[in-house]
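Report on one structure; see the data block that follows.
Excluded from the complex is one protein chain; the other protein chains are retained at their positions.
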Amino acid sequence: MKNYFQIPGEISESTGLPIWKKVDGVDLAYVGYGLVIVTLVVVSYILGSFHLLTRDPQDIDLGLMMAPPGTAGHLFGTDFMGRDMLSRLIVGIQAYFLPGLLAIFIALFFGTILGVLAGYRGGKFDTGITYFTNLVDSFPRLVLILLVIAAFKPDIYYIMLVVGLTNVPVVTSLIKGKIQFLKQKNFIEADVALGVPTRTIILKHILWHNCRSLLIIQATLGMAEAILMETSLSYLGFGVQEPTPSWGNMVQSGANYFMQGKFWPSTAPALAILFTILGFHLLGDGLNNILEDKRNT
Amino acid sequence: MTAAPTLKIEDLRTYFYSRSKQAFIRSVDGVSLEIAQGETLGVVGESGSGKSITALSVLGLISAGPGVISGKIGFKSDRIQKNLLQDLDDFVKLTTKDGKIMAVSKDVVGWERNTDRVMNKLRGKEIAMIFQNPKSSLNPFTPVGKQITEAIKLHTSIKTEQQAKERALTWLDRVKIDSPRLRFDNYPYGLSGGMCQRAMIAMALACEPSLLIADELTTGLDATIQSKIVDLLVELKSQLGITTMLISHDISIISRLSDSVAVMYGGTVFEYGPTRDLLSTGFASKHPYTSGLLASIPSEQSIREKGYLQAIEGDVLDTINIPEGCRFYGRCNQVTEKIREKCARHEPDLREIGSGHKVRCWLYFD
Amino acid sequence: MAKTILEVMDLKKHFTHRKGLFSSFKEAQQSIPAVDGVSFYIKENETLGVVGESGCGKTTIGRTILRLEKPTSGKIIFDGKDITSVRTNELRLLRGQMQMIFQDLDAALNPKMRIRDILSEAITVHHRISDAEVGRRISDLLEQVNLKKSKLSNFPHELSGGEKRRVGLARVLSVGARFIVADEPTSALDVSIQAQVVNLLRDLQKRLGLSYLFISHDLRVVELISHKVAVMYLGKIVEMGLSDRIANKASHPYTHILWSSLLEKQSKETAQKAKSVQAGRWGVFDFERPTAGCRFVPRCPVYESKGKPTLCTDPATEPQLKDIGGVHQVACHFPL
Partner (left out) sequence: MKPSAIRPIALVLSRELIITVLLLLGVSFVVFIILFASPGDPFSMLLEGQLSTAEVRTGVREAMGMPRSWTMQYLSWLAGMLTGNFGTSIRTGLPVLPEVLHVGLNTLILTTGSLIITLLIAVPIALYSAVRGTDKISWPLTMFSYVISALPIFWLGYIVIYFFTHKLGLFPLAFGFSSGGQKYRWLYQFLPIFVLGVGNGTISEVIRFLRQEMGRVMAEDYIRTARAKGASVWKHSFKEGLLIPVTEIVASKIPFILGGAVIVEQVFNWPGMGRMAWQAAQDRDYPVIMGIAILAAVFVRMGSLFQSVVYVIVNPRASKE
């Protein structure tokens, strides 16, 4: 029989432990990887927008087409027109970064307002907002975007407006759920009974204290969504057009060479998409596990 | 009494590992109990005293997470005799550093399969259990009657649905559910809490188990319903003479129903003896915790005088950080100077100080 | 003679239960009378206990008095002032004087705030005072509720049940409330802790001159802590009087059954005494359809033993609270 006995009085208080010791190692790894990706994206965006790249992404070098990765001067090789892949990948971030932030902002802003209305006021508001969210959820996002493109023009900001709006229901239902949870625990009621002004209850107690982490998580997941949409659309030929690079149109333009067995021009941006979306997903889920689920139990 | 007891628990320890604190929560920490055939043992204690965990350990229902169980649980009925704790250590791996446990890993599935093998033909058939929260303890997606016939078909010689239904109806009638035929097809949400608990009792007893474990079976029900359920149990007990382990935090229920009683605190048994002695106010040589507990309940006298209650100061013991010495030392108001040193340094054992009366307190040891 | 701090007159609170999406068109709303015409008063420094089974509307009374629910009809007079329909601003001021302790231990405790912040926020809700003053008040409060100072930097989930209850109490006291609705303040606690809290509540009443509306299903605790007790059944008060009269000389059959269920559990000997009146049927109650006439008829042993008199089931003669002497009121045609 094993001895499970432990010396009494030697147990550390949970509050004394640093946070990384309290949480699951797996979650920590997720978040760590996610933060690396976020940093890479942000740094690349800054590099690209201030033209700090050593090689111009538009520089055509017909003498050095389809160079494999590792070629001198071209770490990631070159594409079918001899343009530097690394530079194009870095500049490709421009295509989604700011529009993505716009989409996130729209989703969080309207989602929060509707969520608070539905959860805090309830009743008719709730019914109306539920109808609205169900309505938005009825459209496949990509089809709705195509409709908007056809009706207006293939502008990335229009697209991201739709992405943001179609993400509103997710945020709404999360905020609403959170408020209902707090209500169920009589927590909001206790505040009302104490005489705390409604504004303080909503802004400080509900949003700041209890929904903060949830919104951060939704922001990261929203970025993943924005990248997915932008790359899909530029792959389909909408949004950013050649020669301006975007990860989606890079995959598309490399497609013919892919079938000839020259994988790299198409694979490099595809991997960039893969690792970036993965990073945002893992960051979101890791944060979710750390901030939302475990501390409440 | 020479016959072997129906249930004999020896030095049961059920620990859960808390990763954030890198230590075991010692929910049950050295419990020894016996229930003779036909006897009702009441286990009383506050939350965190380990009484429910003890019961769940008996049925092998502790599996989730990194929990470990050691000790011996002997079960004996007319049909079967068995140690219910077998080879559980094989599924747990400890990583220690400087004598301190750093990590615990457990083969949960292997553990569960092992307990399922050991408990096969015991759960439901030999040992039945009734839980608190009757409404959530019944499957909300299945009619109540079906849940009873399922147990009957699993554990008795009755295998046809029709016969099982007849038997279930008899039992629903016996637990005094009105219009059992109607209730048979009801889903749990359509029944009140008291009725659900009656259905649970019917389900547990329909297979005629040798041992019944009732865990807080009246908690959460209204006072009037509680007393009806207790009435029912009294009646069934006199009819069936079933061996029962009755767990409750409500002393009045324990005192009404049980023959002997075990008072638990902080994962151990503090006192163990006949109900008549232990829970009557006149009986003097009690554990300070037991007398404190009795005093904290509003009594006729305290109500009449509108006086204060005699509360036990301090907080219920946190079983992750069990102190040296007596577990109750910090809250005890009967420590004398003579024994203070012993109380603070050494944990007393459970010793017999009268006929069938055991107590874990230095006050009564020389 | 003590002043009346709270008076409730014919208070009603009906919940409407909407069935489906289009109920508002179809007039298919169902009204559930949670509180159905309740009147009582509480004097300063006094405790009124309210007992009854779950679903009898006792919690709703407390919530309606505090205006967490809008009353359907009736009057609530607090400190000589009608507060039945005061506006939100005034309501906020009122809440500096009347407060509620919730059954849920976690109710008042924001899980993401430290105890110190919870308390200091509560203090500053109604009073604009300096930080130093806040600190002083916090230590006063801690002393009043007997809580260790070291707990101030903890989060709520790190506290034990008793400590949470104390923090909840401190929060209620911090605004300077004189009248407190205590909704099952001890039911989530262990017996030994329960006694501490009961003692603390009585202590605070003595020292600060508080008045309580003490709602509980624990008859013993209510009997101990209250001066007067009101027994509720399906939204109505069926009996009200001094606590020892209610406990020992109950006139309403329901009160009698409640208290005898207590005895019956307790010991084998006394159980026999109570058996005489004990014969009620215990069906599921349906709150949406109270029986015409007396609500207690379906479970009433007296009704049964009197040979089911029509007086009890006549819709025109629902029994009202009648004074039977000695500040004792009962709503029954055949009081025991």
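Order as written gives the chain letters A, B and C; numbering starts at 1 within each chain.
Convention: contacts are C-beta pairs under 8 Å (C-beta built on N, C-alpha and C of every residue); 3 or more make two chains touch, one makes a residue touch a chain.
On a predicted model such as this, the values are computed, not experimentally measured, just so you know.
Among A:Gly70, A:Gly123 or A:Gly261, only A:Gly261 touches the chain left out of the display.
The hidden chain makes contact, of the residues B:Asn83, B:Ser136, B:Thr170 or B:Asn333, with B:Ser136. Considering the complete assembly, subunit B touches the hidden chain via residues 59, 61, 64, 108-109, 119-125, 128-129, 131, 133, 136-142, 150-151, 154-155, 187, 189-190, 200, 203-204.
Although one chain is not drawn, its touching partners on subunit A can still be listed: residues 26, 131, 134-135, 137-144, 146-152, 154, 224, 228, 231-232, 235-238, 251-252, 255, 258-259, 261, 266-267, 270, 273-275, 277-278, 281-282, 285.
Throughout what follows, only the chains that are shown with their structure count from here on.
Chain centres here are C-alpha means, and the one lying farthest from subunit B is A.
Put simply, the C-alpha centre of subunit A and that of subunit B have 50 angstrom between them. With centres set at the average Cα position, the gap from subunit B to subunit C is 32 Å. Residues of subunit A found to touch two or more other chains are 14.
Across the assembly, subunit B contributes no residue in contact with two or more other chains. Per the touch definition, subunit B reaches subunit C in the complex via residues 46-47, 178, 191-192, 194-195, 222-228, 230-231, 249-253, 255-256, 292-293, 295-298, 302-304, 306, 308-313, 315-316, 318. The residues of subunit A lying in touch with subunit C in their complex are 14-15, 127, 185-187, 189-197, 205, 209-210, 295-296. By the touch criterion stated above, subunit C contacts subunit A in their complex at residues 21, 63, 66, 68, 91-96, 99-100, 102-104, 106-113, 121-122, 125-126, 154-155, 157-158, 171-172, 175.
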